[in-house]
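Missing here: one protein chain of the complex. Every other protein chain is in place.
So that you can tell them apart, the chains are marked A and B in the order they are listed, and the count of residues begins at 1 in each.
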Amino acid sequence: MSTLTVPRQDQRRTPRRPFRIGRPGTIGRIVILLVAAALTLGPVMWTLSTSLRTPSESFNLPPQFLPLNPDLTSYFQVFEQINMVALVVNSALVTLMIAVGQMGTAALAGYAFARLKFTGKNMMFSIVLATMMVPVQVTIVPVFMLIRGMGLSDTLLALILPAIPTAFGTFLMRQYFLGLPNDFAEAASIDGASPWRTFVSIYAPLAVPGMAIVGILAFNFHWNEFFRPLILTISEQNYTLPLGLVTLQGNLGTGSISVVLAGVILSMLPALVVFIFGQRALREGLTAGASK
Amino acid sequence: MSTPTLKSSTTTASRRTQSARPERDKPKRQQSLAERLIVPLFLAPTVIGMAIFTIIPILGSILLAFFRWDIISAPEFVGFDNFTSIVNDPTISVSFLNTILFVVVAVTLQLGIALALAVMIQGRMPGWLRVFFRSAFFFPLILSAASVSIFMGYLFNEQFGVVNWMLSLIGIPAVPWLTTPGGAAAVVVLVYVWQNFGFSFLLFIGGLASIPKEVHEASSLDGATGWKQFINVTLPLLSPTVLVASVMAMINALQVFDQPYVLTRGGPGDSTRTAVMVIFESAFQQLEFGRASAIGLVLMALIMAITALQFRLSRKFVFYQ
Partner (left out) sequence: MASEQPPGSDQHSVAQTFSLKNKSLAKAGDLSRRTLLGALGVGAVGATLGAWPRLTGADIPGRNSSALNVAILGTSADAAARQALVDEFTSLHPDIPVRIQAIQGADWRDFFSKILTMVAAGDPPDVVYVATEGAQLFAEKLAEPLDAYLTQDAADVQDYFDDVHPSLIEAFMYQGSLYQLPLDWNAANMYLNTSALERAGLERPADNWTNQDFTSMMRAMKQSTEGSFTPYYWTNRLFGGVVPWLYANDTSFLTETKATGGNWFWDRFYADDPTKNQRSGGYQWLEPNAEDPRVIETFDYLRELVAEGLGVRPEGGGGNALVGLFASSRIGATPAGGYWVQGLHEAGMGADEFDVQFFPSWRTQRHQFGAAGYAIMRTAKDKDAAWEWVKFCASKPAMELAFPTPNTTPTRRSMVNQQLYSTTGPEHWKTFYDTLDKFPTSGPIPAPPQQAAVETALMKNVSTAVSGSSAQVRSAMGTLQRDLELALRSNA
């Protein structure tokens, strides 16, 4: 397995030599990378700097990429025009509930698939994996009907409940538990610990980093989710951030660019926090799927 | 797999369990019974949840695809009409062609850019710069496609957008980005690739890192350098990652919705109307729930076909270490 030897990148660069600019190839390479980074970050910088201009200046060319003379008018207007607080509360509730729910259910199921013996295990796991191929758009209409049958139409629970069972998370946790040594289980079984006890006392705590990755992935995905909220929520009071922002663009063209962009920037902040503190976990989680 | 790291925690963990439950000694046979009884407890939340929210809905979709139903009046059985409309209704068939074209172009660009940048970042540079590049390329992944499409829409505005202003600096006249079929399709692709190339990039740096250093050293001794080494040594070793990255990118791209919905609503003409957009429009704007189900099922079949293809390809062509 190629993955058996995963050296971390920075460890590979041995022997460590001081970096010296000099070789033309190196400079060219870094220039290309810098251009790519500018193209990646530029639009976001423009968004930030435009959101800090007054609405009447937002079309001015040449564009500003650095927020000189910041003006917070647009940010105040966001709070006037849409119920930003409610949007954030809804997004946070939905995202955290899904994240915690996924962490719990995926840890349980992943553990069962990794460490418990039962008949039909492989078949069941294959079915779970196969659901990863089902696009959410295929099931949305029947899910909508089910939600209606449960009396949960136009509620946040309608967004949360269907998102909790996670094939990818289950897969991830199974891999994680498989990676943990067997000795614990043996030791525990000699001690006479029940399987539940073994899971709760030994394996679940060891799997916290894996669960964290499941949680962060869920957060990143559902914080930004658009399609399901678009269909499953109706009342403005139940909107999540991405929906609220799109409607901030205004009825019949009355929205102001800088106000919309201020909303965009505000909605990015929590994701930015995750980016800063959970980047590594997020990276690993995202790429972990490649080893399926 | 036990690593030295985990061993250290092994000892602490086992010591603690020993002290926690010293006296109760149950025979092993009973444990396996308990284990069997406990399995449903572990699996129930996921398996029942999936049965309710994925498997039953799929069966429901399959049933619904044979009816014409507007939710308000009673469903009417129409046989395969909803499926034939995918071929016969030009809006729907075009949306599928668009989706496939989009997948081909967007995935090619996404993989090409990601691979090039991943290879370039392997070269010598200060550590902080490497971290900066990696973070920068990764950053768009944490944004919502809806917000990205909102600000990109302004950037690509024909009259007042920054993109055209920049082009004007090098003497290129204003490009009608969002208002001509070709321009709009290009913007949707660019915005999508801008946001998603970082994902493939991450996969590629992972894949490149897993190629043992010795392989390169050996080939360097044989006289292979630069481009030649990349083609003959790196790329074959990277092929498993390329395959996975392309399949994941394709499955993602097949479901594209947010970008065209926010940027163009599928226009101009049908130029950016994707399969998922037609599902949305059929179901929730035109109340053709049966047709929406049929389109969804065809999309799912496409995704399954691509996944199956991956399994076949990976057996045949991919070079394994």
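Brief remarks follow.
The rule we apply is simple: a residue touches a chain if its C-beta (ideal position, glycine included) is under 8 Å from a C-beta of that chain, and two chains touch if they have at least 3 such contacts.
Remember, predicted model here, so these are calculated numbers, not experimental data.
The residue from B:M50, B:L117, B:L178 or B:A275 that touches the chain not shown here is B:L178. When the whole complex is considered, the residue among B:Q122, B:T234, B:T274 or B:Q310 that touches the unshown chain is B:Q310. For the chain left out of this panel, the touching residue among A:A188, A:V246, A:V264 or A:L282 is A:V246.
Taking the complete complex into account, A:F144 is the one of A:F144, A:F219 or A:F275 that touches the chain left out.
The residue from A:W46, A:Y111, A:Y176 or A:F275 that touches the chain not shown here is A:Y176. In the full complex, chain A makes contact with the omitted chain through residues 1-4, 6, 8, 55-56, 58-59, 61, 80-83, 89-90, 93, 96-97, 100-101, 103-104, 121-122, 125-126, 129, 144, 147-148, 152-157, 160, 172, 175-180, 200-202, 204-206, 208-211, 213, 231, 234-239, 243-244, 246-247, 249-257, 260, 280, 284, 288, 291-292. Looking at chain B, the residues touching the absent chain are 1, 3, 5-6, 8-9, 12-13, 16, 68, 70-72, 89-91, 153-154, 157-160, 176, 178-181, 240-241, 243-244, 264-271, 273, 281, 284-288, 310-311, 314-315, 318, 320.
What we mean here is this: only the chains that are shown with their structure count from here on.
Chain A and chain B have Cα centroids separated by 13 Å. Contact residues on chain A toward chain B in their complex (touch as defined above): 2-3, 5-10, 12-13, 19, 25-26, 29-30, 32-33, 36-37, 39-41, 43-44, 46-47, 50, 59, 61-63, 104-106, 108-109, 111-112, 116-118, 124, 127-128, 131, 133-143, 145-146, 161-162, 164-167, 170, 178-181, 183-184, 187-189, 191-197, 199, 201-202, 206, 220, 223-227, 230-231, 241-243, 245-246, 249, 257, 260-261, 264, 267-268, 271-272, 274-275, 279, 282-283, 286-287, 289-290. Against chain A, the residues of chain B that register as touching in their complex are 1-2, 6-7, 9-10, 13-14, 16-18, 20-22, 24-26, 28, 31-32, 34-36, 38-39, 41-43, 45-50, 52-58, 60-61, 64, 113, 117, 120-121, 123-127, 129-130, 132-133, 135-148, 150-152, 154-155, 160, 162, 165, 194, 198-199, 202-203, 205-207, 209-210, 212-213, 240-241, 244-245, 248, 251, 254-255, 257-258, 261-262, 276, 279-280, 283-284, 289, 292-293, 296-297, 299-300, 303-304, 307, 320-321.
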